[in-house]
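The structure follows.
Shown here: the complex without one of its protein chains, the others still in place.
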Amino acid sequence: MTMAKFDEPGYYKHEDLLKVDYHPPRTGWMDTPVDFRPGTYIYPGKAKNLKYLDLPNPRNWAVTDEDWKLQENWKEIVLDGMAERLRRYRTFRLFMDICVRCGACADKCHFFIGGGDPKNMPVLRAELLRSIYRKDFTALGKILGKIAGARELTYDVIKEWFYYFYQCTECRRCSVFCPYGIDTAEITMMGRELLGLLGLYVNWAIEPVANCFRTGNHLGIPPHGLLDTLEFMVDDIEEATGIKVDIPMNKKGAEVLFVTPSGDYVAEPGIQTCMSYMILFNEIGLDYTWSTYASEGGNFGLFTSHEMIKRLNAKIYAEAKRLGVKWILGGECGHMWRTMHQYMNTVNGPPDFLEVPKSPFTGTVFENARSAKIVHIMEFTADLIKHGKLKLDPSRNDHIRVTFHDSCNTARGMGILEEPRYVMKSVCNNFFEMPENTIREQTFCCGGGAGLGTDENMEMRLRGGLPRGSAVKYVQEKYGVNQLAAMCAIDRATLITVCDYWAPGVKVTGISELVANAMILKGEKKRTKNLRLETIPGAEEEDTAQGNIEHLETIEGMHTTKGGSSNE
Amino acid sequence: MNDKSKSIVGLVIFLALVIFPVLYNFAVGGAGPRPELELPEGESRCVEDKDFMTAHHMDLLLEWRDAVVRQGKKNYTSQAFGEIYEMSLTGTCMNCHTKRETFCTRCHDYADVDNDCWGCHVEPEGQ
Partner (left out) sequence: MNVFISLAAVVFLFLAGLLGAGAGLDALFGIVIPYIAIFLFLGGLIYRVMIWANVPVPFRIPTTSGQEKSLPWIKQSKLDNPSSTLGVIGRMALEILCFRSLLKNTKTELHEDGHVAYGSSLWLWLGSMAFHWSMLIILLRHIRLFIEPVPGAITFLHKLDGFLQIGAPVFYVTSFIFPIALLYLLFRRLGDPKLRYISLVNDYFPLFLLIGVGISGFWLRYISKTDIASVKELTVGLMSFRPVTPAAISPLFYGHLFLVCVLLGYFPFSKLVHMAGVFFSPTRNLANTNREAHHANPWDYPVKVHTYEEYEDEFREKMKAVGIPVEKE
């Protein structure tokens, strides 16, 4: 047997990772240099990607190099960049000024909980920037220097920024607990923008950005490749359900443009989530289209710079306009929805050429999307179920005991909490919540968001995934939970590793997959296989069909007694 | 209303609160001067020296009250002058400081300090 390497989970022993020392080092934080240990940092952005995007200082370099080949006047560039951002972002200026270092945020960060590095306390992460702000932008810091918590901007500071601003997943959990609402994601985004001015990016974020800019999606799938991918899925759908669905591609005049993260095009359970969308749209007869140009709902620009958010996001409204759709529907994703909800309308809106989204099946007008004209698939699906538009047989999911991981971005940057729960409870009979300190607005990151989900960062991913992993293990032991649902493509990729490591035996699924497996489709064959083409336990028995119908009736009865009809 | 005007309104409210004392004193036509302490005619000193009486008259009165009411004592020997006085608010103090208004109330009102002497004691009739 070969030994596991540092980029594989097997390299790390549980007992080693769990020996977390929360005691800070003897040296003060300003005097403690960064230790670039393999497994805890991410490889730098390659020159070709920076060049393609016209970003400054493209060159190939390594994090462990002494010389990072910065521009001659790097210091001036950073300080000018800071000054500019202090004029542009109230959050930045304010959050530099008002932190009282009460420490309420300290043990709210998953990286601090799982790693114990004091610079992963949100307060200290911000101090990395704040100390420079004090030195160069405040009177007391200029006069009193270190006594006022100020320090000189040095080469080591830049290295420290690179390490710690790429050890933050911008999950915003700390900002829930901060008495002033200081949002470390804002700090990290500023830190990353400043690093970007020096050509310092991580390749795991900047390569997808370059891909996305060129091909429309992070994975760099060209148009014909995308069609190919979806066709594979159509075959699988047919095998599982007996139904052949269409792939409307770049179809002008469709009512709805559907965008989803490209994570849904590859690997389990992303592809099952994607197949589920197609099944759903086909069953209800939605007039929609995919787009090869807008083939990415996600936006790694969010992990790069505000300008890059806009550059990558521009294609969504542009494509909606070109295709002449009425409104946009978005798939299950976390950071995509932070972008779609909190940034898109500002950076590229308002899209006055679109119509206020209205479900053609229920007549529901999505008032909360009146201006941005984009609806979340869970809002859309919950509305369909509430109005009894889907025939569901939740017992097909009876072998699944599922819990729900709220994604950081949708929980704290949007607040879509009840819709997915309603959908899951409608399609699964066994739903269990994780402890309250780990869900909803207090949810924990998967440990791999914001451009950190790469294998060379494995130690940090496992450490950062510990709080989530521990909560999953808790419900696994208590309720026999065997699946973790998440409506986020990054979660669906990274939580597999986290669960395998911290709560082995728990599989990861998208919510739509649970829906599609429970949906009774018009003209379907006897459903003995789920969308992963695994045999559904119990599906072979003779009397199942009868039982399903009875169950369906009780579910529908429930909807009418709950007064679902009075909403129009 | 944009953010900036909201900020300015907020600042104005805050400023008004901070300079409230200035505005108030101006509005009432200038805060009155510190009240004059009317000293009894023909007396050169109180039962203790002036500094002690200014700072600790309330302590002395409480001490007297406790001594008389709880321990049944009658006399007090002055620390400063050695003279013996009867411990009595109306008998001793108000023998010289005849008027409650000019001796107590003015200053107490000025500093807004409550005293509860007059819950039990009755101001002597007369001059």
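Labels A and B are assigned to the chains in the order they are written; within every chain, residues are numbered from 1.
In this section, a residue touches a chain if its C-beta (ideal position, glycine included) is under 8 Å from a C-beta of that chain, and two chains touch if they have at least 3 such contacts.
Source: prediction; values computed, not measured.
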item: Absent-chain contact - pick from A:Val78, A:Val259, A:Ala471 or A:Ile496; value: A:Ala471
item: Which residue of A:Arg37, A:Lys69 or A:Arg214 touches the chain not shown here; value: A:Arg214
item: Of A:Pro58, A:Gly324 or A:Pro350, the residue in touch with the unshown chain; value: A:Pro350
item: Among A:Gly10, A:Pro33 or A:Gly181, residue touching the chain not depicted; value: A:Gly181
item: Touching residues on subunit A - with respect to the absent chain; value: 14, 18, 20, 22-24, 28-29, 54, 86-91, 93-94, 97-104, 106-108, 113-114, 118, 121, 123-124, 127, 138-140, 144, 147-149, 172, 175-183, 186, 213-216, 222-224, 227-228, 249-252, 292-293, 306-307, 310-311, 314-315, 318-319, 322, 340-343, 345-347, 349-350, 364, 366-374, 379, 382-383, 386, 411-419, 422, 435, 437-438, 440-442, 466-467, 469-471, 473-474, 502, 564, 567
item: Positions on subunit B where the hidden chain makes contact; value: 3-4, 7-8, 10-11, 14-15, 18, 20-22, 24-26, 28, 30-32, 34-35, 54-56, 58-59, 61-62, 107, 109-114
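The rule is simple: only the chains that are shown with their structure count from here on.
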item: Subunit A and subunit B: spacing of chain centres that average the CA atoms, whole Å; value: 69
